Every structure is written in C-alpha cells, then in structure tokens.
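Let me give you the structure first, and then I'll get to my questions.
A single protein chain has been removed from this complex, and every other one stays in its place.
Showing chain A:
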Amino acid sequence: MIRYVSSRLAMAAVMVVLATLVIFLISNTVPGDPVLTQLGDLAASNPATVAEFRHKWGLDLPLWDRYWIFLSGLAHGDFGVSIVSRRPVLEDIADYAPATVELASVAFLLSLVVGLPLGVMAAVKRDSWIDHVARALSLVGVSAPTFWLAFVMLAVFYGALDVAPGPGRLDPVSFPPARITGLLLIDTALQGDWDTFHDALAHLVLPSIVLAGATLGLITRTTRAAMLEALSQDYVRVAKAKGLRARIVVMGHALPNAMLPVVTLGGLAYANLLAGAVMTETVFSWPGLGRYTFQSAVSVDFPAIMAITAIVAAIFVLVNFLVDLSYALLDPRVVKK
C-alpha cells in the first residue's frame, strides 16, 4: 500500500512539472503580445519604451531562463505579478478562488446527492417510471447548453416568479462576513451570522443547479450503467442465494463494485467544475476564477493565465491522485501484494 501511494505520488509530481512546461511553452508561443496590449498603440510605436517594458518584465531573457525563473518562482509560491492589476497573481487568485470553490463544491454535492441515488434506483427498478425520469433528467442535464440553462433559470425563477435572488453572491444590502476562509457559508456559520448565511445559500441555488446540470447527468448515467453491470454479475446472484435482504444485495454487494467508474468520473467532474465555470459565473456575475480567467485572457495577462492554468493542472493531478487512492480502498485487486 505504501509503495502504491508513493509511486502514485511520484507520478503526480512528475505530471505537475510536465504541465508547467507545457503551459510555459504554449503561453510563450501563442500569438498575442502583452506589450502591445499593455502599452497601447501610441507607446508601442516607440521602440525604446517597448524595450524598456520588455526588460522590466523579463521578456527579453532566453526561453529556458524564463522557464527556470517561472518554475523556481512557483516552487516558492511566487506566481508573478499580474500585468493588469499589478498585484501578485496569487493574491488575485486568493480573492477569486473561494467563490468558485464554494459554487463548485455545492454543485458537486448536489449532483452526488441527487445523481447517485437516482442512478442506483434507476438500475434497480429498470424500465420503471423512476428509470425513465432518471434517463430524461440526465439527457437534459448533459445536453442543455450551460449559458442557455443559466439564462432560462434566471429569467424564470428570478425574473418571472421572483422566488430566487438575482446574480451575485449576496444581496447588495447584506454585509459580507469577516473573511476567514472566504467561503461565505462557512464564514457566516462560524460567526453565527445566520441571516447572511441564508442570503448566501439562496444566492447559490440557481448557479449551483445550472452548474450541476451536466455533472448530475453524467453521474446519474454512469451510476445507472455501472449498477446494471454489477447487478448482472454472478456474485449478486450468489448474494441473493444466501438469503440476504434486497437492500443489502444492492448496497452491500452491487454498489461497492459499481463505485469504481463513478469515482473516476466524479473526480474529473469536480476538477472540471472548479476549472470550467466561466459561463455560469459570467451569467450570474459570480466573482470567481472563471471570471478572472476570462478577464485575464481578454487582456492577455500572461502571468495570471499561466498561474491559473498551472493551478487547474495541479487540481486535475491532485484529483486524479485522490481517485487512484480511493481505487485502492475500493478494489483490493488494485494493490497487489
């Protein structure tokens, strides 16, 4: 087991370093010159200004030197300074990340809490009404475009029915809690500020449903398929032949086997939610990483883009590492003696 964990960990570290190399090379080879964007046409027409700007930001150094500076900076937690905000990128990210983490986690929990039981029940009661509901729901979830779903939800529940709050994380009249973790639900709960807690929760409902849609669909489908597969296995028939109750046959025998593909998918889905909420955050004016990414991309803010990409890559590697670990816990065949 220790050998398994350490080998996976070593692999993960190698992956992260490789990712930073790819990120660095891509952002240095794509067209789009930050100099032009930052200086504006007039200043950029003056070669001396351009050269000075390049020198200031180290853009005149050789590629490998710059990669080394980038990499050793990363190792010290120095992600550089944003060209746009002139603040350390890490500070920017620390400001934006909690909103995304909160939204993605709530959306992910939502898709697990709904998707897993729905998938299991759909498989157990195959071809019943609940199976049809599950299949319809997952089809809509997977195929409805996020921006469309976001607008429709906002138009119906905020605009027409007025049962949900509008965009943003809090009502403009609410006072944000003192920052502890940056996650509003946790900070308000810790400070006993239940009014703001409810406000934050209400603001999470629509965007998390929108964001959860695709993930929910995938998890329901995968759970259903994996459960159907597991329920058709010989060991399930053996479990029934022992005289076990139906609930134990399903939950104790079929489900643990069906969890393997679901865990793989769930890990990737969570990483995706953390990284890919651009649409939802934009529509719901959510001050998260998605919006930061979008702004950085538009203004060709290379340090910010590289930092975000590196963080996203690290998240994927970390999640995959955790998935590998849970494999070892779920399936004894993964770790051979």
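Assume contacts are C-beta pairs under 8 Å (C-beta built on N, C-alpha and C of every residue); 3 or more make two chains touch, one makes a residue touch a chain; residues count from 1.
Throughout what follows, contacts and distances are computed from a predicted model.
Visitor: Given the choices "Phosphoribosylformylglycinamidine synthase subunit PurQ", "PqqA peptide cyclase", "Sarcosine oxidase gamma subunit" or "ABC transporter ATP-binding protein", state the protein name listed in UniProt for the chain not shown.
Guide: "ABC transporter ATP-binding protein"
Visitor: Taking the entire complex into account, which one of A:S82, A:T223, A:N257 or A:N272 touches the absent chain?
Guide: A:N257
Visitor: Check the options A:A297, A:I315 or A:L330 and report the residue that touches the missing chain.
Guide: A:L330
Visitor: Counting contacts across the full complex, list the positions on chain A that touch the omitted chain.
Guide: Per the touch rule, chain A residues meeting the hidden chain are 3, 233-235, 237-246, 248, 252-253, 256-257, 330-333, 337.
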